[in-house]
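All protein chains of the complex are present and in place, except for one that has been dropped.
A, B and C are the chain letters, set down in written order, and residue numbers restart from 1 in every chain.
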Amino acid sequence: MASVEFKSVTKSFGDFKAVSEVNFNIGDGEFVCLLGPSGCGKTTSLRMMAGLETPTSGQILIGGDEVTHLHPKDRNIAMVFQDYALYPHMNLADNIAYPLKVRGEAVANRHGRAREVADVLKIGHLMDRLPSQISGGQQQRTSLARALVYPAKVYLFDEPLSNLDAKLRLEARGFLNHLQRDMGMTAVYVTHDQAEAMALATRIAVMDQGKIVQYASPIEIYRRPATTFVANFVGNPPMNLVEVDGTQAGGQLVLKGEGLAMAGLPMTDAIGNALASSSKLTLGVRPEHLSLTAAGATNSISAPLFANENMGPESLVTIDRGEGARVTARIFTDDHLHVSDQVSLSFSAEHVHLFDAMGKRIPAVGE
Amino acid sequence: MKNRMCAFALGLIGASAVAVPAFAVDLDITCRCVIGGVNSATAEWLEEQVIPAFEAANPDINVTLNQFGGEDAQLTQQLALDFSTGAGPDISAFDGFLIPAFAEGGQLKSLDDLIGEDYANWEGWDHISPGIRSIMSYDGETYGIGLGTDVRMIFVRKDLLEQAGIPADWQPTSWDDVLDAARKLKEAGVEAPLQLNAGVAMGEATTMQGYWMALLGTGEGVTDENGKFIVESQGILDVLNLYKTIYVDEGLGDQRAQLLADGRNRSFANFRDGKTAMLVEGDWFYRSVTAPGSEFEVADRGNVMSWVKMPAEEPGSAIRGQDFVSISGGTGFVINPNTDAPMEAWKLLSFMMSKEQMTAFQDYQPGIRSRSDVPIPNNPFLTETSQTLLPLTTARPNDPNYNAVSQEIQRMTEAVVSGELSPEEAMAQYKAAVTAIVGEENTVSLL
Amino acid sequence: MNLTIPAFFGRIAFSALAALIGAVFALPLLWFLFAPFNAQAQMGLAVPDPWTLSNFVTVFGNSYAVQALWNSFIQATGGVILVGAAATLAAYALSRSSVPGKGAVTYVLLLFSSVVSGSAAMVPIFLIISAAGIMDTHVAVILTFAGGLLPTAMFILRDFIDSIPKSYEESAMVAGASPVQAFFDVALPVIRPGIVVVVVWSFVNIWGSFLIPFVLLRSSDNMPASVAIYSFYSEAGTPIVTLLAAYSLIYSLPVVALYLFVSWKFGFRFFGGIKA
Partner (left out) sequence: MTTEPISTQPQRKVRNFALLSNRAGAAFMLPAGLLVSVFVIVPFFWVIFVSFTNRTLIGKTALNPDFVGLGNYLALFDPATFFQRGQFGFSLILTTQFVLMSALVGQALLGLLLAWLIQTVPPWIKRITETFVIAAWILPEVVIGFAWFAFLDRDAGTLNMLLTGLGLPPGDFLLQQPFWVIVVFNTWRGAAFSMMLFNSAFSSIPPSYFQAADVAGASSWQKFRDIGLPLIRGHIVTDLILITMWTFNTFTPFLLTNGGPSYRTELVSIYNYRVAFQDFQFGKGAAVGVIMMLINLAFALIYLRLGRKKAPKS
């Protein structure tokens, strides 16, 4: 197991910068998720770690050694591909044992080892089958087995669960979580599914437009998203973002917006700095921190009901503030609400997130 | 020159010079002849007679016969390529009319250049007439040895003539006689009484057996006495009108046979099946095509088939003031100008053409041989035709452009026979094409 | 299955139409069913009476014709191996390496593929082969065919390889394989269906081709069947239909057998590989 470090790594394809001046390091034994929408550079970053792309500039270190221009085969890493890349002409045993074959292991040894790994992954009984003869979940585990069959410094995962249906994905996620804790492996895991990242990662690097926007533990990212982008990406449903106008009045911050009724918030230097450049702020509240309230309550937001989705234990109540600006609340009641009813949702001041005009988080008191 | 050894030299571009081991020489001989197929007799003669005898006399020379199964024109293509690069057989069968073009192209060397003294001193020259020697010559130089020559005539079906009320001893003396007979035959129910070759598909057979045989009857040739190509003349128009009468206006001949790719064989089949009563062909038609056992064998040939002389347009209007015409070609064998073993090749060539081997050839296929000391076998047909027609016959011009012009002739006849162009238009097209080939200064108009 | 009545008749009409087109395609080949087994076949269609194998006996008795089939086999096999190997390597390089100008190469190839096959190129090819001193050898024919067929073969294969995910080789390399190992262990087997198409296509081309062997070969010992078939002509130069038909049938069998074998074993079709 080894650490991974990026030193101002840039990757351009022509004029397009897929990854731009990225710096970060992954500690030994960490499970890091690269999270972001498609095209954000997360897969390119992973492929540069694997050696499948060469950085335009910057350095990549694995275990403290520079590997920037090292051929993938010389990096001693393992990787699970999104499409599994199982060799259609080899049976499962040969597929799983292939890394051992190129390492010169004897047939008996490598098949024995492959069988051990396969048994752990509960595909041991399928060793004679071809990849086309097994299910998608089994294929996924086969590709996992092929990565696990030899001790690698770093394990790379490129959206390995995205081709599975919801139930299998949940199952595989749990298994990976268990495995990581068991093996203590260094892993880098690319995904666009925030739930997967939250569940698996010790740290998450949220990427947008070739840059790392925030690199922190899942709980930190959930509690203190660094930008509106992160706030909007993490959480299910994501954080509600309301554009507001902020003014300073009597040592307090007063926020005004359509249907918004709020008490003043305590001023900080950071707020002052933000207001100095623009009065346009963004107010963020997570759906789970909203609850139904009577009209006109303080710290509430009101608008006509747009949708009420019953999810079993909870309901998702969405109100429409016009022009597509909607606010969703997660509520553990089954009140009967009707479309176009005026609904007010309240929140407490401690759950308020503020972002400046550039979308950057304004630290709350005590952060 | 089988470059087997050169396979080892693959990649060594330019390695064309092959050392000939002193102890053994391989000679290749090619002809358009296949045992059991095309020109089977020649192939059998070479394979069974000449080669064993020669190898017995020359144990250090191995001879291989390449039987070429394609068409004449295809063999010409191969030889033209081979002789310009040093590939190809050491000795090849060769049609005399191509000698000038090959000689001009450097694709043949005169025997004088190639062999020298041995050639000049060969005993055979004393027995080959200058006329026959000239078939394989150009510009005063000899390039090969002729195997023999041939003559052309009208073959007739006596049984059909009789049906149409034409006397058994009929001999036409003008084109009109021929056309009248054809009309009578047509009335008597003969489908396509007259066959005068035309069209592109038959190649040189159109020029020789068709166009020339008619043109000579007008008193003209393809070239004038100065060797200039005649591109416009009354003679050409008369010939084209004759074709038009036969195939377009009166339907006296099988138009399809002139136009289809296998037309010549159709014309043979027509004659065999009694659909054609008069067919202009060379003596080969009698010796080989209709011979007993062949595909176009004419049943009861002795009683049914005969021949007449090709008449002039009008009596006395033919070339040299003759009443009747014939034209002769000839084939022979030539030596590859780049052969590794010219002397051995000459040894084989002169051996083939020796009196003994030529006489043996008569057993395979009787014919008019180039050597006067090889008698025409006791064959009434050959004796009669050669005696009657050789004095009347003509040869093609010895000109390197003849081959190209001949193809234009074939095109001109096809344009008329298909009804596509009038004789005047076809001649105009011919004039333009020939002028482009030989240059205006080498053409002449007689109109 | 529940079909409505119009749909049912629609099915039948479709099947009938398909069968009819199949029959129309078979018609010109019908002659091969009869003529080879007829002692006196003409160009026309006639049911043999009686059926006989004598034509085949005659054909097999002709050592030249039998040798020619063997020559065809040598030339086609040699050519196919060369085309298959060279095209696979080159198409793989065009698809997977970043050699400069590889995009242009593909389209230049497409241009060449249909241009130089014509008769105009025969003379320079003859001159090249002659200068190399390999006239009248199987090698000459094999090399020439390989050169001529390669552009199209590379074009077809490159498209095919482009459609194969790179993750196959990438996973192999991450797992420790060298580029050469990844090529032979992983890429080659995955490309195989594409190679099969190219191989069949090349074989059929070489097997049926007349012009190149005709221009480059001289001795009867080396001629392939496409040229030898012209030896079944009579003294007068007309085709001997019975032997021709019998020989044609024998000569056609290998390509049909190859096609049937390949379509049974691998499935002979375009895998969406050729696309704009």
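Some points to look at:
Simple rule for what comes next: a contact is a pair of C-beta atoms (placed from the backbone, for glycine too) under 8 Å apart; a residue touches a chain by one contact, two chains touch by 3 or more.
Treat the numbers as computed from the prediction; the structure is a model and nothing was measured.
Contacts of the undisplayed chain with the visible chains, over the whole complex, involve A, B, C. Touching the chain that is not shown, out of B:40, B:401 or B:443: B:401 (per the contact rule at the top). Note that of B:73, B:120 or B:299, the residue touching the chain absent from this view is B:73. Screening A:23, A:54 or A:217 for touch with the missing chain picks out A:54. Touching residues on chain A toward the chain that is not drawn are 3, 5, 13, 16, 51-54, 56, 59, 61, 64, 66, 68-69, 71-72. In the full complex, chain B contacts the hidden chain through residues 73, 77, 80-81, 84, 98, 101-102, 104-107, 199-201, 256, 259-261, 400-401, 403-404, 407, 411, 414-415, 418, 420, 429, 432, 436. In the full complex, chain C touches the omitted chain through residues 10-11, 14-15, 17-19, 21-23, 25-32, 35, 42-46, 82, 85-87, 89-90, 92-94, 96-99, 107, 109-112, 114-125, 127-128, 143-144, 146-148, 150-151, 154, 166, 169-170, 173, 179-180, 182-183, 200, 204, 207-210, 225-226, 229, 239, 241, 244-245, 248, 251-252, 255-256, 259-260, 268-272, 274-276.
Note that only the chains that are shown with their structure count from here on.
Nearest to the global CA centroid, when each chain is reduced to the mean of its CA atoms, is chain C.
Inter-chain contacts peak for the pair B-C.
With centres taken as mean Cα positions, chain B sits 90 Å from chain A. Chain centres here are Cα averages; for chain B and chain C they lie 39 Å apart. Averaged C-alpha coordinates give centres for chain A and chain C that are 53 Å from one another. Those residues of chain A that touch chain C in the complex are listed here as 50-52, 71-73, 75-79, 81-83, 85, 87-89, 98-99, 101-103, 143, 146, 150, 156. Residues 62, 64, 123, 126-127, 130-137, 139, 214-215, 218-220, 227-228, 230-238, 240 of chain C are the ones touching chain B in the complex. Listing the residues of chain C that touch chain A in their complex gives 165, 167-168, 170-178, 181, 185-186, 189-190, 192.
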